[in-house]
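If you scroll down you'll find the structure; I have some questions about it.
One chain of protein is taken out of this complex; the other chains stay put.
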Amino acid sequence: MAGNSIGQHFRVTTFGESHGIALGCIIDGCPPGLEITEADIQIDLDRRRPGTSRYTTARREPDEVKILSGVFEGKTTGTSIGLLIENTDQRSKDYSEIKDKFRPGHADYTYHQKYGVRDYRGGGRSSARETAMRVAAGSVAKKYLKQEFGVEIRAYLSQMGEVAIDKVDWDEIENNPFFCPDVDKVDALDQLIRDLKKQGDSIGAKLQVVATNVPVGLGEPVFDRLDADIAHALMSINAVKGVEIGDGFDVVSQKGSQHRDELTPDGFASNHAGGILGGISTGQDIVANIALKPTSSITVPGETITREGESTQLITKGRHDPCVGIRAVPIAEAMLAIVVLDHLLRHRGQNHGVTTETPQI
Amino acid sequence: MAGNSIGQHFRVTTFGESHGIALGCIIDGCPPGLEITEADIQIDLDRRRPGTSRYTTARREPDEVKILSGVFEGKTTGTSIGLLIENTDQRSKDYSEIKDKFRPGHADYTYHQKYGVRDYRGGGRSSARETAMRVAAGSVAKKYLKQEFGVEIRAYLSQMGEVAIDKVDWDEIENNPFFCPDVDKVDALDQLIRDLKKQGDSIGAKLQVVATNVPVGLGEPVFDRLDADIAHALMSINAVKGVEIGDGFDVVSQKGSQHRDELTPDGFASNHAGGILGGISTGQDIVANIALKPTSSITVPGETITREGESTQLITKGRHDPCVGIRAVPIAEAMLAIVVLDHLLRHRGQNHGVTTETPQI
Amino acid sequence: MAGNSIGQHFRVTTFGESHGIALGCIIDGCPPGLEITEADIQIDLDRRRPGTSRYTTARREPDEVKILSGVFEGKTTGTSIGLLIENTDQRSKDYSEIKDKFRPGHADYTYHQKYGVRDYRGGGRSSARETAMRVAAGSVAKKYLKQEFGVEIRAYLSQMGEVAIDKVDWDEIENNPFFCPDVDKVDALDQLIRDLKKQGDSIGAKLQVVATNVPVGLGEPVFDRLDADIAHALMSINAVKGVEIGDGFDVVSQKGSQHRDELTPDGFASNHAGGILGGISTGQDIVANIALKPTSSITVPGETITREGESTQLITKGRHDPCVGIRAVPIAEAMLAIVVLDHLLRHRGQNHGVTTETPQI
Partner (left out) sequence: MAGNSIGQHFRVTTFGESHGIALGCIIDGCPPGLEITEADIQIDLDRRRPGTSRYTTARREPDEVKILSGVFEGKTTGTSIGLLIENTDQRSKDYSEIKDKFRPGHADYTYHQKYGVRDYRGGGRSSARETAMRVAAGSVAKKYLKQEFGVEIRAYLSQMGEVAIDKVDWDEIENNPFFCPDVDKVDALDQLIRDLKKQGDSIGAKLQVVATNVPVGLGEPVFDRLDADIAHALMSINAVKGVEIGDGFDVVSQKGSQHRDELTPDGFASNHAGGILGGISTGQDIVANIALKPTSSITVPGETITREGESTQLITKGRHDPCVGIRAVPIAEAMLAIVVLDHLLRHRGQNHGVTTETPQI
C-alpha cells in the first residue's frame, strides 16, 4: 500500500532508485508566495552529497535539482511542486554478485520476499540515495519556517564509535567534514575513519537535531503528537535504529522531581522534555537524538545465502562511506523541518485566532 | 487537525477525557469473521488497570468495556467496531488548584496555549486514562494476529531507575505486579517503589516489547517503514521519550562487521536489526525498547506559574503511581499489535499472491 | 479497509447498526471554543427522525444524542468529540425472512459477498439509520460555519415522482412535512404518498442543497476539488444515484457563451457554475442537486434468491417511508456542511494571510 508519502498538510511523496533514470518528489500543500529557487535547494543537497571530502564516498553524484512546477516567477503558487534529479552515474556495471545473493544487513532479502522482484542495482529503492529528495523537500520547508516564523533547524554529529563530543559550538559544524560541533574531536574522528578504511569496516553514529524558535502549540494529541510524528520521520531515515526526544533514555533513571521542567514568569527553568509536553510544542527548543547503525557495505567478507537458499559469502565492492551517519545530518534536519511545517499548517487550520491569557513565554 | 486516529488499514480512532462521561474508540477496517467478546478485551484492560496492586494507584476504575457495534453473533462483521468504557469515578472534586495553575511536566500549559481552553479535570484528554482505549483496540488486533498467523506480542519491564533485569523469563512476567521477567529483581523493585512513596517522588522505566512469528515482508518503504510506524506508535504513548529498534543506541559504537546479521540456510545468525531491514520485517522477532519518563504527578512541591503568568508553587494531590512505566506494558503491546496488523493488511492488499524463489527462512 | 471516516481536517468517523446497541461518531479536528449543546444537535436530529408525521415511518426512534467528550463547560476543547445515540427499539423480532434471503435493491447480497457474514437485523450497517450520526456531526459543522462565517446550509425537496416544484420559498420549507418550498405542490405530494401507501410501493425524489455566504477560495485542486468532495459526500448518502453541481446535466446542451458566468465590478452576473470554478469556491452560492432512488422496502412481492442460491420471493414487512428522499433533507445539509468546514480549515492552514488585489466580490 502507498507508503512513499510523509505529512498530512505539507506532504512529500518521492520516487526513484539508486541506479535508475532519475529521482523525484512532489511537494503538495506548500503555502503560496514563498520565494524559492533551485539554488536554495542545492545548498542542502550539496551538504548531503558524497564525494565532498575524502571522508565520504568518492562517487560522482552532482545531484542537480530542477524545479518542474509549482513555482512561478520565483514564488510558490500553492500548487504541487515537482522536483527532479537526474541520475548521471548510471553506467552499466557488473551486478552479478548482488543479483543472486542477499547482502547481509541490507534490504535485499526483505525486498525480495515482499515483492518477489527486486531492482538489485545499487540497492534500488532501498538505497540511501533516495534521501536526496528528502533533503530537497526539507529545504523548502526550512526556508518557509525560517522566513515566516524564524524557526531554525540544525543538526550535528554528537558521537561516532567511541568518540563523543564534549561541547557544542554551532559555528564549528560546517567547518569540518564531520558536522562535528567540537573542534577538539575532529582529529580523533579523522583517525577513526582512516583506521576503518584500512580495516574495510564501518562504524555507527549519533546525531542531535534541534529546532529553535518553534511556536508553542504544535502537535495533535493523541496519536499525531509532535514527538510521535518526529519519531516516525527520523526512524524512516535509512540506518536509524533509535530516536530520543529531550532526555531520551536517560529518563529511565531520573526521578520526577528531577525531570519535570518547572515554569517561571521568565519561561521554563530547564528543558528535559525536549520542547514537547503532552505531544505539543512548548516553545522551547525541540531536541532529538538519533542512532545510526554502521553500514553493511563493507569489504570484510560476510556469510549469506543465494536466492536459492544456499550458503555463500559476499564482499561489498565499490566506494562506500565508513560512516553513513555523517551524511545523515542534512537528512535529519530535512525530516524535522517537514514535520514541524506540517504541524504548523495543521495547527493553523484548526486553531487560527485562538487567544490565550498567558503571556507568551 | 484530526489527530486521534492511528493506522491506515486497521484504523483506531479514540475519544474521551480522564473525568468525562466515557471513553470510546472506533476500530475501522477489522477483518470479518474474528470471534471476539467483551471478556477477551477485558483481560488486557485489567492488566493495565490501576489499583490492581499496591504498586499502582488505588483509584477505582473498573474499565468495563462494551462492544456497541461491528460484532454480530460473536463475530466481527467487517464494519466499524464501537467500544465504550463509562467513567464511573466522575465525582465532583476540587479542581481549583490545577484550574488556574499549570502543573510542571504536564500538558496543562501546552493544551492551554494550543486551544485557549482546557478540560483541567484530571488532565482531561492528556491523561494516561486515554490509553485504556488503545489497550482495548490492541487486544482485538492481538487476537486476530495470534489466531490467523500465530503472532504473539508481549512486553516486560526491563529497568526501573537503576534496577535493571539480568535475564528474561517469559513465564515470570505475569507473576509479579511489575511485569518483571527477572524474579531476582522483584524485591529491589518493591523496595524502590516503597522508598519513592515515602519521598513523594516518582521514577522512570524502560520496557521491551517483542513480536514473534511475524511474517516476512511487512512494512512500506520509504516513509511508512515498519520501524518508522512502530516508532510513531510507541512514541505516542504518554511519557515515552525514546524508542529503539533492535540494538538501538548501542549501534553507535558498533562496527559493520559486528552489527550486520549474517544469513545462513537455517536463517539469520543473529538479530541486531530487531527483525526489520530496509523498513520491512525479516521474519525474525521484532524487538523494540522504550523509555518512559517519571510522572510529574508527585507531592514534592514544584515551581510553576498561574494562567496570569505569576509565579506560584504546586503539589499534585491524589493517588498516583510512582512509576507509570509499569502500566505501560499492556499499552506498548497494544500499540505494536495495531501497527503489525495494519501493515499485514496493507501488505496483503498490494502483494497478495507474490511468490518468491527463496525458501522461507 | 477503513472506510467509515469522512473529511481530512474536520473528520467524522461513525459506527453502529440499525438494531445494534447504539450508534456513535467521533468528530476529530473541530476548532476549539465553539459553544455547542446536545440541544443544538437534537434540532437537526429531530428534523431527520421518522415518525414525525404520517408521511414518514411510524417507528419510535427518539434519537437522543449524548455528548461524551470534547466539550467542556459548554465549549469545544479542540479534542475529539464523542457522540452517542442509544437504540431504544432493539426488541427481538422475527428476522427469519431476511436472514436467509437477499432483499432485492438492498445491500444484503453485497454485504454477504464482501464480508461472508452479515448483521441482517434491519439491514445492519447498511441501514439508513446510520445517517443519524451524519446529521449529528453535521449540526456541529453548521453551527461553526454559521457563527464564524455566516455560512448557511439548507436543502429542500424539489421533486418527488412527477411532482416538481415551480418556485422556492425558503420560509415555506419547515412548514410542511415534505421540506417542500412550493406551498402549491404540498397537496399533490400528499396525494402521491397516500396512493403509494395503498399500492405498497415507493417513489424517488430530487433535492437541492444550497450553501450561502461561503468564502471564496475553498477547494484543493486537482483531486480534492470542492465539487469533487461534495460529490463524494452526497453520493455516500444511502439511495443517492446522481449528483449535480450548478446547472448539472443541463450543461450537455448549453453553449459556452451561454454557460460561462461573466464577471462585473458588482460580482458574477449569473451562477451556472453553482459557486465553484476550477474546483474552488467563487463566493457565490454553492448549489447541488441529488437524485434519491425509491426505497426497495416495499410490500409489492419481489423475486430473489436464498443464501443457497435458490429462487424465492420476498415482501418487506414493517413500517417504511414511501419516499426516503424526504428525510434526506437534513442529511444532505449535514454532508455539505462537513465538506465546506473541512475545506475551510484546510484552506486556512495553507493560505492564511494570503492577500489578493481584487476587491472581494
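Letters are used for the chains, namely A, B and C, taken in the order the chains are written, and counting of residues starts over at 1 for each.
One rule holds for everything that comes next: a residue touches a chain if its C-beta (ideal position, glycine included) is under 8 Å from a C-beta of that chain, and two chains touch if they have at least 3 such contacts.
Since this is a predicted model, take the numbers as computed values, not measurements.
Student: With the missing chain put back, one of C:18, C:87 or C:126 would touch it. Which one?
Tutor: C:126
Student: Given that one chain is not shown, which residue among C:231, C:286 or C:336 touches it?
Tutor: C:231
Student: Hey, which chain C residues sit against the chain that's not shown?
Tutor: 1-6, 8-9, 14, 102, 104-107, 109-116, 125-126, 130, 159-162, 196, 199, 201-206, 216-225, 227-236, 238, 241-265, 269, 272-274, 276-283, 291-298, 300, 302-305, 307-311, 346-347, 349-351, 354-361
Student: Can you list where chain B touches the absent chain?
Tutor: 8-9, 29-33, 78-79, 221, 345-352, 354
Student: Name every residue on chain A in touch with the hidden partner chain.
Tutor: Listed in rising order, the touching residues are 1-5, 7-11, 13-17, 20-24, 26, 28-29, 32-33, 66-70, 72, 75-82, 84, 114-119, 124-125, 345, 349.
By definition in this document, only the chains that are shown with their structure count from here on.
Student: Based on mean C-alpha positions, I'd like to know which chain lies farthest from chain C.
Tutor: Greatest centre separation from chain C goes to chain A.
Student: If you fit chain A onto chain B using the CA atoms, what's the rotation angle, as a multiple of 5 degrees?
Tutor: The superposition gives an angle of 180 degrees.
Student: Which chain, with its centre taken as the mean C-alpha position, is closest to the global C-alpha centre?
Tutor: Chain closest to the assembly's C-alpha mean: B.
Student: So, what's the distance in Å between the C-alpha centres of chain C and chain A?
Tutor: So the centre of chain A lies 45 Å away from the centre of chain C.
Student: Quick check on chain A: which residues sit in contact with 2+ other chains?
Tutor: 8-9, 221, 346-347, 349-351, 354
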